[in-house]
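Encoded as structure tokens, the structure appears first; notes follow it.
Removed: one protein chain of the complex. Kept in place: all other protein chains.
Up next, chain A:
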Amino acid sequence: MFPRVSAILPLRPLSRFLLCSGGSEAPAAAIVLLGAPHGTVRTKNNAQRYFGTNNVIYSKKDEQSAPTPEISKETESQESVKENTKKDLLGIIKSMKIELSTVNVQTTRPSSRRQLKSVEATIGRLQKAPEGVPKKRTKSLNPELVAAASAVADFLPFDKQTTKSELLRQLQQHEEVSKAQKDGERAKISVSTIISDMKVAKSATSRVSTRPVHQIQFDEGTDNYMGQKTDDLKKSLRKNMLKGKRLNIFDLKAVTEEAPETETAPSLWEVEFAKQLAAVNEQPLQNGFAEMIQWTKDGKLWEFPINNEAGFDDDGSEFHEHVFLDKHLKDFPKQGPIRHFMELVTCGLSKNPYLSVKQKIEHIEWFRNYFNEKQDILKESGIQFN
């Protein structure tokens, strides 16, 4: 519950004065209701409950909004137990020799998975690094190799210096990569022996690039991160589908303008096109219920009731037309025995599920005519009828 509430918090001030703004506050309201005294609220209807307690909800929320950092700290401290167990693991990873001066990996919020990722990320960077620090590398190469490379360069008819440097760079890369991978492997092995139940996703290196990078903070800026770079490159190379020249034949205004549609019966072309369209997403039925739906639509199956009015077809008249029949009593006297009688009649009719609205109105009509015919008798007995 807590993380959810705090997740809503930033949005809250905006919607504070909106009443009943949506379902998202339901959990919060539920919390408050638990705490609130039940007796007072009970007699009010549902909607009022929300209004009545709104202030409480929000004040509560304000309280919560202030100590958000604490909450997150709390969750962190809950994790601290786990963290302790992870600490030795951390130590191992830290003691890992990452021989790269330019990048310091700093894991701010240690969690084992991220560390693994950071290890992998370092590997990625190690592999990428060579362009960055070429001077140091030349030293690390075996002098024999350098000699051999220059010999090869002499042999080739091209520019000797470039050939040599190219060869050397290639060699450096090989060495660098293999070294880095060796380190990485060592780390992985040691890690995986400690946490045996954790899955080390081998293929993750390729996908790390798509995952959020901010979890790992590098001393340098993260903007030249490899994955992003290639993505950006791709994006810039790609011609955007939506941007660019268009035909410029049609005018937006002219097209959106509503032309007076002449109502004509659909021609054969339209009917057949509609049939084609319907066939486009026709798929074999997925289950028995789908088949029952099909049968219902075909009319082969009794319609499954979806409300209390199932199978009750009264020319689309609504429930209230059946129940509230008072409006048909306008022509009757406002008081007196006839009024009383007619109210009883409408009361009875409103409870009668077997008559249609039309029949009910006819029934009332009948009484009006009846009393009209008996005007003289009514007069004799001193009863007013209009």
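Observations, loosely collected:
Basically, contacts are C-beta pairs under 8 Å (C-beta built on N, C-alpha and C of every residue); 3 or more make two chains touch, one makes a residue touch a chain; residues count from 1.
The criterion applied here is as follows: contacts and distances are computed from a predicted model.
The chain not displayed here is annotated in its UniProt record as "Small ribosomal subunit protein mS39", chosen from "DNA primase large subunit", "Elongator complex protein 6", "Small ribosomal subunit protein mS39" or "60S ribosome subunit biogenesis protein NIP7 homolog".
Taking the whole complex into account, chain A touches the unshown chain at residues 19-20, 43-45, 47-48, 51, 202-203, 207, 210, 234, 237-252, 254-256, 259, 267-269, 272-273, 276-293, 296-300, 303-307, 318-320, 323-324, 326, 334-337, 339-340, 343.
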